[in-house]
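Incomplete set of chains, arranged as in the complex.
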Amino acid sequence: MSGIMRIGRLELRVMDLEESVNYYTDIIGLEETGRDGDRVYLKAWDEYDHHSIILQKSDSAGMDHMGFKVRDIYELEKLEHRIEQFGCKLTRIPYGTRLAEGQAVRFEIPTGHQMELYTEIEQVGTGTGIINPHPWPDGLRGIAPHRLDHTLLTGDDIEAVTRFFTEVLDFHQTEKIVTVDGEVMIGSFLSATNKAHDVAFVKGPDAKFHHAGFYVDNWYEVLKAADILTKNEVPVEVTPTRHGVTRGQTVYFFDPSGNRNEAFASGYVSYSDFPTITWTEDKIGTGIFYHRRELVESFSKALT
Amino acid sequence: MSGIMRIGRLELRVMDLEESVNYYTDIIGLEETGRDGDRVYLKAWDEYDHHSIILQKSDSAGMDHMGFKVRDIYELEKLEHRIEQFGCKLTRIPYGTRLAEGQAVRFEIPTGHQMELYTEIEQVGTGTGIINPHPWPDGLRGIAPHRLDHTLLTGDDIEAVTRFFTEVLDFHQTEKIVTVDGEVMIGSFLSATNKAHDVAFVKGPDAKFHHAGFYVDNWYEVLKAADILTKNEVPVEVTPTRHGVTRGQTVYFFDPSGNRNEAFASGYVSYSDFPTITWTEDKIGTGIFYHRRELVESFSKALT
């Protein structure tokens, strides 16, 4: 029963801002909702907050921070207290730092990633409105996902970051990957919601970004996504398949800066009493790519 | 941020117990997990609690009660206090009353339906297990939904029952149907989770049951469900279509006692800050049956 409502935004570093904006609007099909110096703000058609993706012009690719929206300021205060008790140093991001946002608190999680919590962001509404809405808006472009769904990050201490998310932030762990002897956790899938995951961590270098997952409705939409990627010559890393973990359907590809993206569909509903699923490392291939049953080499190497 | 975790069970009254068990196991594809006098306990393959449907032999069809699982006893105590403050009288359902359950509290909601809250129920696990699971088990029968998804009930005072669920039980209202002048709420869709609804109410006679919704993964599963219903000569009320409300895909049909069932797929993810969608009564047809754009007469009349 987390005070955290959802993964609200990812700020991604990109090298060629215009090329990246074209990619995220034409290929992914997000909507540009604002610009502010070296940042461009984007949202998916089914999101009502002002943005879920921020592209930040930079010299290198990667994730600047991930932001989670908290239910209200009382929950936020409670979480701040617990985060500090855990030993993280909080920084205040003042109002006006980025477009359409209120203030936020920022801190580093045990894997070295920057995370923000916030309650305020301007609402601009979905593409379908809230009065007698149609199920989808006209004029959709590209993959046209419903929303930012989750992110996967790498880090060294998966146990510690799992404790942080479950004990401090009240996430529940839906799945974990452990060494065959059961001694070491090397993958952890964490949810603050009823989704199969909102954030996940796999063993790897600290502070690195693995991918941003965007939600599409079904397996045919995964096919459409993959078709669009080929039509536009976007590098595809993993062609349409099912995950063992989450059972979701997926295709992986890269933005122009090399940040990995995913179009993700289906996946189970999880409740906070969901019995954590365990994958043993010898089955990690099946867990990640259910049909191929082995990892793709680039999958653990291409990090930003 | 509700202390309620999910709709955990429906106890349905059925007239011919064996015929009903056959229907719920062979056609719907639930698994029988126990029997206890005049009750038969059933679960869907993707549920881990002992049961989500209880069939109770009776002289008439309908819903005995709906039960919601609460996160823990602290949340339950808090909810009990608020329910009593709202003016509902709580009854204790002692341990041992029904199979595999712990104790529960029972009360009548403003629409006259019996509702229970509980934290304890035996866990029997899903059909796929929690160690290196496959995405679906062998041997599925019938429609084979993942889980009980939601229920729809009728009652006179939709405003009051909405206040009860939002203010007392911390549900969020995802959608509502109002008269064209906006004065009277005649439909209310309520969620304690990130699902589009866990329970819903439409204007009608108090204490009546409209339907139990079972979740299937996608639009092809809705087709398969409809095919199975025709192959087995189960009465189908509404053939495959989309809802405007929830955007879900659906087929409606009846169990042997006349209790309405639904196979429901897709539908959006809702968060607790989800801006409530409003349907005006003149668009209620489109809201309920997006393609037909008008209600089916039986839909508001066949209640149990």
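Order of writing sets the chain letters: A and B. Residues in each chain are counted from 1.
Operating definition for what follows: contacts are C-beta pairs under 8 Å (C-beta built on N, C-alpha and C of every residue); 3 or more make two chains touch, one makes a residue touch a chain.
Not measured: the values here are computed from a predicted model.
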Item to check | Subunit count for the whole complex, all chains sharing one sequence, 2 displayed | outcome: 4
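Simple rule for what comes next: only the chains that are shown with their structure count from here on.
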Next on the checklist: Measuring centre to centre with CA averages, how many angstrom lie between chain A and chain B?
Outcome noted: 31
Next on the checklist: Using the touch definition from the top, list the residues of chain A that touch chain B in their complex.
Outcome noted: 1, 3, 5-6, 46, 48, 69, 71, 75, 123, 125, 130-136, 146-147, 193-195, 215, 217-219, 242, 244, 247, 266, 268-269, 271-280, 283, 286-287, 290
